[in-house]
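Just passing along the structure, written as structure tokens.
Now for chain A:
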Amino acid sequence: MTNIKRAVLAATVSVVALASAATADVKIAFIDPLSGPFGPSGDAAFTSYKLAFEKLNAAGGLNGEQVELTGYDNKISPKESLVQLQKAIDSGVRYVFQGNGSSVSAAIIDAVSKHNARNPGEEVLFLNYAAVTPAFTNEACSFWHFRFDAHADMKMNAITDYILARGDINKVYLIGQDYVFGEAVAAAAVKQLGEKNSAIEIVGNELHPLGKVKDFTPYIQKIQSSGAQAVITGNWGQDMVLLVKAAADSGLTIPFLTFYGGSVGAVAALGEGAMGTLYQVNEGITNLEASPEQYALIEEYKDRFPDYDYYYHRAFLAVDMLKAAAEKAGSTDPIAVANALEGLSINGAYGPITMRAEDHQAQQNLYISTVSDDVKYGVDNIKLGWKLVDGGSVSAASAEEPTTCKMERP
Partner candidate 1 sequence: MTQSALKLINVHKSFGPAKIIQGVDLDIAKGEKHAIIGPNGAGKSTLFNLVSGLYSLSDGEVQLNGKTISGKRPFEINRMGLSRSFQVSNIFSNMSVRENVRCGVLWSLGYGYSFWRNVGNLKEVQEKTGHILNEVGLLEKANLPAALLPYADQRTLEIAITIAGGAEVIMLDEPTAGMSHSETDRAVALIEKASKGKTLLIVEHDMGVVFGLADRISVLVYGEIIATGKPEEIRGDPKVREAYLGEEADEIEGASA
Partner candidate 2 sequence: METIVFSLLNGTIYGLLLFMLSSGLTLIFSMMGVLNFAHASFYMLGAYCAYTIMGVTNFWLALLLAPILVGAVGMGVERWGLRKVHANGHVAELLFTFGLAYLIDEVVKIIWGRTSVNYKVPESLDFTLFTLYGSNYPAYRIFILFVSIFMLVSLWYLLKKTRVGLIIQAALTHPHMVGHLGHNVPLVFMGVFGAGCALAGLAGVIGGNYFITDPAMAVQMGPIVFVVVVVGGLGSLEGAFVAAMLIGILQTSAVSINASFADIFGFLGMTATSEVGGITIASLAPMLPFLMLVLILIVKPTGLMGDREV
């Protein structure tokens, strides 16, 4: 009997849930890997957007319209992404979030541009939250693409400034993944270090195969024998974790300045060895001074999704900006919102964020942090967490980079 009751109850609940879903006015797609080896990266971001949009809906929605967020699994394949994009567009989606993998982003930028050209009146906006190849807001910029993360040159700028400020680093080793992104990172480091201070010597510039190296010890040995005092790397995912782990095993305790030291699992894999050796640069960490609301958000996120940590701050920023733009435009039409986003500025938890009109690149403060055991919030469910380093705060103005973008507006 109880089972029947329960069944009836559950049926009622699902009908109600359906009914509430049907009221959604704006459909938004999240296209990223949600299964497979890269599933965790996509899922960590998806959970952030889930929470962000729940809060948005609770606060009245996007210019008064309720938002429905749907995840589309692209298995991190550019081809599959286009299939999913097509599916999303056909179900009425006009806004697309994506971030994992520059190849995927490039494909989506291309596909969205083609779609918008071929189907006037059904325009789609691409909101990029993590693909940081500089070209997307430079020579390859598009009116339909907005980037909420600082691109590789900007992050490198923060890192090289930090190296100069520290003053104790004269020999730098560059190591990265052997593909377009890794090459871009290395090129940026060489260029910026050369321009800023020719006294700093680059003692090694190495690219290793993407995702294929199991033991980084030989690379670490090369770094050791080069006499480097710091390592710069754009590595992400497993290549990040294994690199620093091999360094710790070999007793290499020089600073590793990274883009993605905050990847899921990196700190846990290193343990205490991460303190003072692992650095990352991003748009905000949980242990910065912040408002009680921000702390509450961080805790709510952790509570809801215990597998992950509050890492994708920019996901929340992007949703806030979208909301502000829709209100400014007084519409949820993509072209109107896109125009409203240009030049829009809002106040985030860790400082203001502005969408530069000329290339659609967000300008925001960057923070360099390292791992510490003296923190409010740990990561990977251990007590270690990220802590701002001295002089690690980079203002949006000084992080800004010029652009070569020649935007073509519709």
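Candidate entries met the following condition: all candidates are chains of the complex that A comes from, given by their letters.
We adopt the following convention: a contact is a pair of C-beta atoms (placed from the backbone, for glycine too) under 8 Å apart; a residue touches a chain by one contact, two chains touch by 3 or more; residues count from 1.
Since the model is a prediction, treat every value here as computed from it, not as a measurement.
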Direct contact with chain A in this complex, candidates 1 or 2: 2
Touch list for chain A against partner candidate 2, complex: 37, 39-40, 43, 178, 206-209, 211-215, 217-222, 224-225, 238, 241-242, 245, 249-252, 264-265, 268-269, 271, 307, 380, 382
